[in-house]
Each structure stands twice: as structure tokens, then as C-alpha cells.
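For this depiction, one protein chain was excluded, whereas all remaining protein chains were kept in their positions.
Chain naming follows the written order as A and B, and within any one chain the residues start at number 1.
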Amino acid sequence: MAEPAMKQSDETGEIFDKGIDKGLARLTPEKIEQVINKVLSAETGARLKTYVNTCVHCGLCSEACHYYLSHDNDPKFSPAGKVKQTIWEILKKKGKVDHKFLKKAAEIAYTECNLCRRCAMYCPFGIDIAYLISVMRRICHMLGVTPLYMQDTAHSHSATLNQMWVKEDEWIDSLFWQEEEAQDEMPDLRIPIEKEGAEIFYSVIAPEPKFRAQLIYQAAVIFNVAGVDFTMPATPGWDNSDQCMFSGDYEMMGRLKKAHFETAMRLKVKRIVMGECGHAFRSVYDVGNRWLAWKMPPIPVTHAVEFYYELLKQGKIKITKKYDKPVTLQDPCNISRGRGLHEKARYVVNALCEEFIDMQPNREHNYCCCAGGGVINTGPPYKMKRIDGNRVKAEQLFAAKARGAKVVIAPCHNCHGGIEDINHHYGLDMELHFLGDIIYKIMEKPA
Amino acid sequence: MYNLSTWDWETGKKLIADTGKWKDSFDWVEEPYVSPDGERIAAVVKTGEMEYSVCENNTPWESTFDKVWYLKFGPDNRLTALVSDTGVWTVAVDGAAWGNTFDFVWNTKFGPDGKNITVAVQKDMEYFAVTNDIPWETRFSALSNLTISHDGSRVAGVVPTIAIKQGDIFQFQEGCYSVAVDGKPWDVNFVNVWDLAFSHDGEHVAAEVRTSLYDYTIAVDGVLWDKIYTSVWMPQFSPSNGSVTAPVRIAGKWTLVQDGKSFWDRSFAQLWHHMYSPDGKKIAAVVASKYGRWTIAVNGIPWSLTFGDLVTDAVFSPDGNRVACIGKEGGKWTIAVDGKVWGAKYDMVWQPVFSPDSEKVAAKVERNGQYTIIVNGKPFKESYKALGEPVFSPDSAKILIKGIQEDSAGEKYFRQVVPVTEIIG
Partner (left out) sequence: MHDVYNFVSGPLVWVSFIIFFGGCLYRLISMAVLAKKKDVFVYEYMSFKYGLRSIFHWIIPFGTVKWRKNPILTIVTFTFHICLILVPIFLCAHVILWKESWDIGWWYFSDTTADILTGIVIACCVFFLIRRIVLPEVKYLTSVSDYVILAMVAAPFITGFWTYHQWPGCKITGIVHIIAGEIMLAAIPFTRLIHMVYFPFTRGYMGSEFGAVRNAKDW
């Protein structure tokens, strides 16, 4: 998407975002009040009420949040502090809030919280602050006050059922293209399209065919070498990503997940294996499916980290020589706190690399990359906010680097984007890779 | 609809092709496809350096291509493939390529008798549909949700009718999409259009639309229902009276409405893929009777049998009195008919098939990588490495089994006609 030729902030630091600002300009006080109260009464219930009544304003959640830590413990960035500036105020004023409030609330909800759920592990009551911020996002969506770039992505989802305006032929053609490229290396390699009854449907996010096609190439090589019986669809439903989940357009989220799972059912696969993406896993595993009344994914989903674990454990891929640069690992929130894959990720990293230097904190307690939760999808206007909001990640990486780590492995697209920016801005000068990059590089391939 | 009466229904097992030997003849053999009548089996094969073709019953097509994909047999047993030659794409039917070429071709669709073959194409970054090598006259900047009428003669798709400026979210929200029927777009735009359905006479099209980011409804020939909903799923026309029904979401629950008015008197946690019985008197739908429990509702009344994982591929019997579907519970797949589940569980099952007399139900199933056919819950004694869909004979007494079996000499494809009594006793 072209970057809009507009000033992104003024001397006061106020950021202009056409989606939010123009969206707000369309709203009357009556409309604001009506929409807010409709969302609150129709869509929230015991959870919101209980969470708000249970919070004793103790501030213990503060140090869970990378924004809070990165802003020198500014309480406005603490998880409960963000709820105070959004949901508490809305409840207190019974929806009678003004444009200024809403602009701030939208910015907080979309650009100052990654919905990473780390605070749920620091609040003694287990208050789900990510849920409360999601309620704020839902209100913003219903009011039409969403960041431009994220909304454009949501529109792409609605029109094409993928995140990047990829047309049906472009998708198939990019699979052919990657298959052909990879055949130069491995003449018998195949990316089977629409192979009904295959064991696995390999699903990716739209940025892969659009910008990172080499990831499809690498996955194809890995799958072919390992003898994996997989297929990829020639229809919409191939994209597992979901910015509608983050913008608050849950109806579209449901539509996307329906298309994804029904594609798997149509292809008669046993399970869906997905690429190294965290937010998509969240959407497919325990958010999007729920909106559709599937208690658990109707077709099991396996994240790439777990799949690589299986392939290595079963000896289906073998390593020629371990990767010799010292590595550290970014635990993506949505597959560590979201699926407990951190130990399997460590197994994979240790199986692949000579030297693994863990970040501190790690596993469920790792800091978010600050790109997740749709924050990176709010685009250039909020890029610096995202980078400033994760100084603590830079410090964490510096510490790992001081202990020798030269490479960051981030098995998640958002983590990749977030850490890439942090890497440049803070001058970390570390290499950044997906697990697939490393597996592809060091695995045994047929001569 | 297959023309079953012209097929060979003589009981017995016939060797059609020595598919195992194909691997000796070609470097590259993809998964095989069998024709509906079982007389033909085909696969994409590599015939030379960067040269592909289709091997059918041991013989490759004379024509070769740079790339061949999407092998599909039509209901009339003709074999289609999407092929590219020197960088341009077209459709090959039984080895003969269409005269028109395109920059890309995909999504082959057949009419019920197989005479009409439709594809979506892109040429010079313009999108349109092509039926039997005859392209739409109008071109669009995109084309999706390609849908054909019940007789296969008409084609509709979702198209942008306004040049969409990248990143202009406000223009998008004014509505840039419409429905093109045989290339002619409706004169009304929507924010989004998704699944389309033709009336049974092919004269009307109903579409799932969104008129703002929040307002969903159904448009019939471009005219919106006067009710809006928080979401809708694919509409259907009644075969008997032409009314349109669609699942809609009201206050967080799903129900079925007709022409924008209430129809089913109860709502569900989910309701989709509704379908009419052939006579139009009954409607069945996949529903979640409560969160996480899936079943079939017929005329609004759910079965008491529910599944936890999913229910899919429901089908009415020809007489409209019975419904069969696939259900999955605890990771295992099975078939349910009229609210009763078949005992055996499988690693995968395919859409059940009713016999013409509506009394028998057959399905292809897989367990531990071996396939077989189950009729009325009873498995056929033989198992296969690969199987086509089962087809009942017109008198419902026999069943056609199209399967690949492996012996010491390798894989072979057989066409078998088996008396149903041999399976169900």
C-alpha cells in the first residue's frame, strides 16, 4: 500500500491518522453514546463486569508491560492505566465521551497494547486486560475509528479473504513460481495444489506470497525433503492471517476463519500446518473459531515450530552441520503464552544450532515484540511509537548479545517485523532469521 | 447429473490401467483422478524436460505443455486440465486446447451435464469468465466467487465496478463491488459481496452483501432485502417457489430467514450451508445447537445427535426424506444419517452418497492410509490405496467402486461393479 503523503505528527507529538481522525469527524455525541452503549449491552457481560469490579487498582500488572517499562515506568502505559483511560472512563460516563477522549482511547487500544496477555500473569486476579482492550477496539471499530493502515488491511481481508489484496490468480501463480524456482535446486520438488486427501494443508499469511515468497520456497524444500504429504489450496481460504480480529471486526474474523477451515475440510486434510506466524495461530486456534461456535479448531492446527519439532524428532529432516553462529530466541506471545510451544522451540533451536543463548525473561514471561496484536499493521504513523514502546526489548536483546548471541531467531512474522525495526533503531546489529531459514540452510538435501 | 443409464453396470472387476507402471514411463507422475463412470484414470505426467502432459489409461495425450494442473473430469466424463504453453494459459479438454489463450486460468466449473465448462481468467491484468472458450465481453479489475447456474449456462461473479484507490478506506466503504452476471454488472455497488446463488431457472441471482462495515443483508438481482443483520451466510433459492432463504445473525444467534422475513422459529449458535430437498419442501442446515455442539436441523428441528468437532457435507436423499452428513468427534470421522450415527470411526470420510431409491447410503472412508467403501455402515471387504467416489446404479442394486490396489506386480486401477447386497448382506 502506498504511504499517504501526509504529515504524520505535529510539534506537540500528536499523531495524525486519517482513519482515526476522519472517522471521528463523522461522529456526533449521540452516535458515540448510542454505539458504545450498544456494544456494552449487547456484547459484554459477566467478564467485563467482574473484571472491572475485581480490579483493586493495585498496579501490580504494571511491570508486566513492555510499554510501561520502556517509558520509564510511566503509569499511563501500565495495563490497568490503559484500562483506566479507556474502559473505566467509558463505563463511568456511560458512553458520553468526546472526540478527544476517543482519539486517545483508539490510540491506546490500537497502538499502545499488543494484546500480548503478559499482564494476565502479573495480575493476582488473572484479569484479562487484553480482553478489556479488545472491547475498546471493538467499540472503535463499531464507531469507525480505526487506524488507516489496519483498516485497509481489514478491507483487503473482506474483499479477497487475504490480508494483502492478493488476487486469486496471483496466489496460485506465486506458488507455481516458487515451485519452479525451487526445482532448480531440487528437480523433483513439488508444491501440490488442490491435492484432495493430502495429510496436511500448509497455510501461510498473505505477506508470504506478496513479500516473502522465499519462505514458501523454503517450506516447499523442507516438506519435500521430509516426504511430507501436503497440499496448498487454489482458492481463497489459503491465508490464515487476521487483522479483523485486531481491528474489532469480529464478523469478518468469523468469515475468514470459516473460509480457512472449510478449505481444509474441502481438501480432506487431517490437519493444517501453518507457517511461522503468531497472530494467525491465535486467530485460528482460540479466537476466530470461537466466534463461529467451534469450541476447538474443527481441523487441528499445528504451528510451524511444533511441526519442525516433529520433523526433527522423527528424523525426517537431518542436519548436515549445526548452525555455528550463537543464537537467541524470541518466544512469540501467541505460541508461548498462546500455546506453550516454548519448550519445543528450544528443542528445535538446540537441534539446529551450536550455541543457544536464552533471553531473559523468556518462555511465557518473554516480552512481546511490540509489533503483535495488530500494532505493526497501524503502519508508518505509529512506527516510532512502537519502537519507543519496546526499548526494553532492545535492552533484552543487548543483554543476549553481550552474552554472545549474534542471531535472533523469531518464529513469527510480527516478531520479525518488530525486532527488525528495533534492531535498526537501537543499533543492535544482530541477524534476524526464521527457524525455516536456518533449517533450509543446514538441512541435508538430496544431491 | 450423471447419465447413469449409459454406464456399464455389469457386475465384475475390470482392470483399467496399470498405474504402477506409469512411474516407469515418466519421471513425474502426480496423483491420479478417475472419471465419474470409472472408465478412465488420468494423472499429470512429465514427458520431457520442462514438458508435461496427461497420461490417461496408460496413454499420454499427444499434446504437451509447459505446465498442467487442476485435472478435472466433468460429469460427462470429459477430462479437463489447465495448461500453459510458452507462457500463455488455456483449458485443454481431452487433450485439445481451447483457441483462446490467457495470462492465467483457474477455477474450472462444470454444468450438471458437463457440456458447459467455465473458468476464471486473467488477461492483461483484466479479469473475466470464459465458458466453452467464449469469453465475457466485459472485463474487470478482479473476479471472485465464480458461480454457475444450475444448468451451467449462466455465470456470475463478484467484481469491482469502481477503480479502487489503494489505501482509500473511505472510498472502499462507499461500496466498490457488485455482481456481474454473464459479464453484465448490476447497477448497484456494495462494500462487499461474497457467495452468490442462482435461482433454479437461472434467471435470478442472490448475493450475500455488506452495505457498510456493519450492515449485512441479501441482494436479489441487485435489490436489497429491507432488513439488515449483523452477519449473513450464503443464500439459496427455493426450487419450488423461487423465494430466497439465508442464515442471518440476530442478537448473536443464527436463524434462517426467507425474503428478509422470519422463517425458522428458533435460533442456533451457528447455522450455515442450508440446502433444499430436491422437491423444495424441506430445508436442512448444518447448525450448532449449542456452543461447540454440531448437528443437522431439518426444517428448523435439530437432531438430538450432536458432534463436538464438526458437521459437514450434508446431503438430501433423492426423495427428500432423508439427510446424511459427515460428523467428527474427538478427532475421529464418521457418517450420520437421519440423526443416527454409524458406529465405526475413521481417519477421514468423504461426503455420503444416497442411492437413487434413497434407501442406501455409501461413503468413501480412510483408516490407516487404506481406503474402502462403506454402505449403510457396513464396510466392503476390499481395501484400496486410492479410491474415487462411489456411485449407485440406477436401480440402486449395485455400486460402482473405482479403486487402485497394489499387488506384487505394483499398483493397478480397477473398475468394479458390486451388488450392494454383497456389502450390506
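As a working rule, a residue touches a chain if its C-beta (ideal position, glycine included) is under 8 Å from a C-beta of that chain, and two chains touch if they have at least 3 such contacts.
What you see is a predicted model, and the numbers here were worked out from it, not measured in a lab.
Asker: Quick one: which of B:20, B:247 or B:292 touches the chain that's been left out?
Answerer: Checking each option in B:20, B:247 or B:292, the one touching the absent chain turns out to be B:292.
Asker: Using the definition of touch stated at the top, determine which of A:60, A:213 or A:351 touches the missing chain.
Answerer: A:60
Asker: Taking the full complex into account, find the residue in A:15, A:97 or A:127 that is in contact with the omitted chain.
Answerer: A:127
Asker: Check the options A:78, A:218 or A:302 and report the residue that touches the missing chain.
Answerer: A:78
Asker: I need the residue numbers on subunit A that touch the omitted chain, in ascending order.
Answerer: Residues of subunit A in contact with the hidden chain: 43-47, 49-51, 53-60, 62-64, 68, 73-76, 78, 80-81, 84, 120-122, 124-128, 286, 290, 295-296, 336-341, 361, 364-365.
Asker: What residues on subunit B make contact with the chain left out of this view?
Answerer: Interface residues of subunit B facing the absent chain: 269, 291-292.
Assume only the chains that are shown with their structure count from here on.
Asker: Taking the mean of the C-alpha atoms as each chain's centre, how many Å separate subunit A from subunit B?
Answerer: That gives a centre separation of 33 Å.
Asker: In the complex of these two chains, what residues of subunit A are touching subunit B?
Answerer: 1-2, 4, 18-19, 22, 42-43, 141-142, 144, 148-149, 151-152, 155, 158-160, 167-169, 172-173, 176, 188, 190, 192-195, 197, 234-236, 249, 251, 254-255, 258, 262, 265, 268, 270, 292-296, 298-300
Asker: Using the touch definition up top, name the residues of subunit B that touch subunit A in the complex.
Answerer: Result: residues 27-28, 30-31, 67, 69-70, 103-104, 106-107, 120, 122, 127, 142-144, 160, 166-167, 169-170, 172-173, 177, 191-192, 194, 210, 213-214, 216, 230-231, 249, 251-252, 269-270, 272, 288, 291-292, 294, 308-310, 312-313, 328, 331, 347-348, 350, 366 of subunit B touch subunit A.
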